[in-house]
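Sending over a structure as structure tokens; questions will come in a sec.
Only a single protein chain was left out; the remaining protein chains are all shown in position.
Up next, chain A:
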């Protein structure tokens, strides 16, 4: 029987950090028992950046619920427990010609976490978010009862739980659909865009590509503001592979794995090194071949190749900022966000821009328009900058991604997103607010 033990907890950004009781249940019955104290949040593989998966009172680490239960090769439906990693799904099913329909930028997320945050991928403009491919979920409610929810039965619970940040119950199992693919390779195209306008034009022109994303040089100013490499991709067909790969389309060359086993000194990442990196990346991107075949791991998960890359920001950790802006205000809003970032000279290694398609959901993040993600070392200047970025987002009718957030003010969230109030009322009426709570939900008054 698993019991709570106090350990230091943090999200992937390693800010905030604080000790808290954590249990590692192995069964549904254990979870029901562990829920009794209230103030619980379920935690997957800890890839939310801030305090989403740090329980208000205690945390349930669900990684031991990690079994795949059934697969239907006709429909591509996989039934699995919440603690299964997306990377495990790929390892098991890519050799048989299946890939996740939607994947975030890391394969080290659990299915439960992906559903709770309703994560998006590079194909959001075409396919929507992770939740669009979830057929049903089994959720444990505050009384320890397991309820199966789908678009047909318990539809409200389903709608609130997808994107509900674990605040509607414990996601135990899910049925998700996989995508049939002909190879493990992506046909990638790189389009250098010398300004924000060019980048947005490139996104609109690339609407047909299944995947699209842009890396933004967030230190470029003036006419070069928002200069980007827009990178599109589609699953390569077996017939399009070079002959040496055609007989084994699901095999890719083995790669070296690097890891960062220690914290980099905070000074390693300063204005100068970030500027140099951004300038170099832009320069090399312009010269790189426009069309190339790239293996799935390098295409979708370049950072996963460096295990523990979050330590590059040093012991104090780092903060992510990710907002979505409606289409009408995207250009002016993105320009304002990027100018403010460039002005602060606080540029990040990873500035990522992405076109979102339309999405109707109860509490999920994506909306038709553009999303911008930035990361910064956790220090006083960053906190001040992020407050200014919040204000710009609010002025442009945007909203914030809770899976990235570690410090947003409750007032900003509720101003940005009236759905937050509805979500909170629903939780109160259903008696969920006392049973399920994270450090984030308390901070944001959810």
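Here, a contact is a pair of C-beta atoms (placed from the backbone, for glycine too) under 8 Å apart; a residue touches a chain by one contact, two chains touch by 3 or more; residues count from 1.
In this section, contacts and distances are computed from a predicted model.
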From "Putative membrane protein", "Cation:proton antiporter", "Short-chain dehydrogenase" or "Phasin domain-containing protein", the hidden chain's UniProt protein name: "Short-chain dehydrogenase"
Which residue of A:92, A:238 or A:430 touches the chain not shown here: A:92
Sole residue of A:32, A:68, A:306 or A:430 that reaches the chain not shown, by the stated touch rule: A:68
Absent chain, residues of chain A that touch it: 2-3, 26, 66-71, 78, 81, 88, 91-92, 95-96
